Structure formats: structure tokens, C-alpha cells
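Here is chain A:
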Amino acid sequence: MDPSRKRKLRLVIFLAAALLLATALVYTSFSASTEASKPSEVQPGQSYEMTGKVVNDSIERDGDELRFRVRDRDGTESVAVLYSGVVPDPFREGREVIVEGELKKGTFVAERDSLVTKCPSKFTKEKEGQSS
Partner candidate 1 sequence: MEYALALLVLAALVAVAVSLPLRRGGEEERRDATRIEELSAAKEAKYREIRDAELDHRMGKLSEADWRAVDRDLRGEAIEILRELDRLEGRSPQERA
Partner candidate 2 sequence: MAGVGSACLTIGLFAALYAAGASVYGALNRRREWVSSGRRAIYCLAALCLVAFAILEAAFLRTDLSFALVAEGSSTDTPTFYKVTALWATQDGSLLLWATLLSLFSSAVLFLTRRTLRDIAPWATAVLGVVAAFFLLLMVGWENPFGTLAVAPQEGAGLNPLLRHPAMMIHPPMLYTGYVGFSIPFAFAVGALITRRTGADWIRATRRFALVAWTFLGTGIMLGALWSYTELGWGGYWAWDPVENASLMPWLVGTAFIHSIMVQEKRGLLKVWNVSLICATFVLALLGTFLVRSGILESIHAFGASTIGVQFLLFIATVIAASAALILWRLPDLRSEAKLDSLVSREAFFLLNNLVLVGLCLVILWGTFFPLISEALTGTEESVGPPWFNRLTTPLALALVLLTGIGPVLAWRKVTPSALRRILLVPVAATLAALAGLLAFTNAADSPASLAMFCFVAFVLTVVAQEFWRGASARRTMTGEAWPRALARLLGRNRRRYGGYLVHAGIAVLFLGVAASSAFLEQRDVRLSPGDSFEIDGYQVTYREATARLGGDSSGTGAPIAFGAVLDVRKDGKHFTLRPSRNFYSSADPSLGTISRFFEGEATSEVDVRWGLRKDLWLAVRPDISALEKPIAEADANFADTPGDVQALIIAALAERYRNDPPPAAFRAIASPLVAWIWIGGAIAVLGALVAMWPTPEARLRRVRAIYSARLGKELSRA
């Protein structure tokens, strides 16, 4: 095979590999993703990654389970959450949280260990478990 044909062949292989990677990326990401939502937006029948603020005086601990309410960042509509698993250190009322789960009979049932709490000040990092 002469050099220029070899080079063309390499280019084709490279482009094919790139295309394969791109397809894998697009396909797997759209099928494996969870929709991000606010408490006012969640609907039953689908899993979401819900972001909102913990409502004051709504935190109750019952053994292994944690119950609290989450409201929109700028709003008052709130949803009750039932959570079990690791609770991040900064978790407090008034803090912003992200939790994955599904709305079942009016309560947002969270996936185990999916609670993430944002820290109010800059530069702090906090992440607790992710279900694998």
C-alpha cells in the first residue's frame, strides 16, 4: 500500500473511531440521564434529580429514615421527602439540597445515599454517596 493510501486509511479509521465514541456518548447519556427539576415541577411516574431548599422546621428523624420538606429556591411550593442513607455533613434547614428519586403518593421517595447538600459559602465541597 502506498503511503498516501495508508494515510487515507488511517484517517478513515480515526474518523470512524471518533464517530463511534460520539455515538456512544450521545446515546448512553440521553438514556441514562435523570431530569433535573424543582419541587414545584415534579410529577409522579418519573425519576428526577430534585433541587431545592430545605424548609425550616421540617426535618424529622425516625431511626434510619429522614423526613423533610424541600421547596423551590425562589418560591414556597414544597414537597415532602423520605430519605434513607448517608446524610451529608452540611445538611441543615435552609440549605440547598439535591436529591434523586421519584414522587410516590405525594411523597418524594429518595434513592438511598443520593442526598447532596450544597454549602452556603464559597469553596466548600461536600458530597455524600451516590447509588451505584
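The rule is simple: contacts are C-beta pairs under 8 Å (C-beta built on N, C-alpha and C of every residue); 3 or more make two chains touch, one makes a residue touch a chain; residues count from 1.
Behind the choice of candidates: all candidates are chains of the complex that A comes from, given by their letters.
These numbers were taken from a predicted model, which means no experiment stands behind them.
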**OP:** Among 1 or 2, all from the same complex, single out the one that touches chain A.
**Re:** 2
Original post:
Given the complex with candidate 2, which residues does chain A contribute to the contact?
Top reply: 3, 14, 17, 21, 24-25, 28-30, 32-37, 49, 51, 61, 63-64, 85-90, 92, 96, 98, 100, 113, 116-130, 132
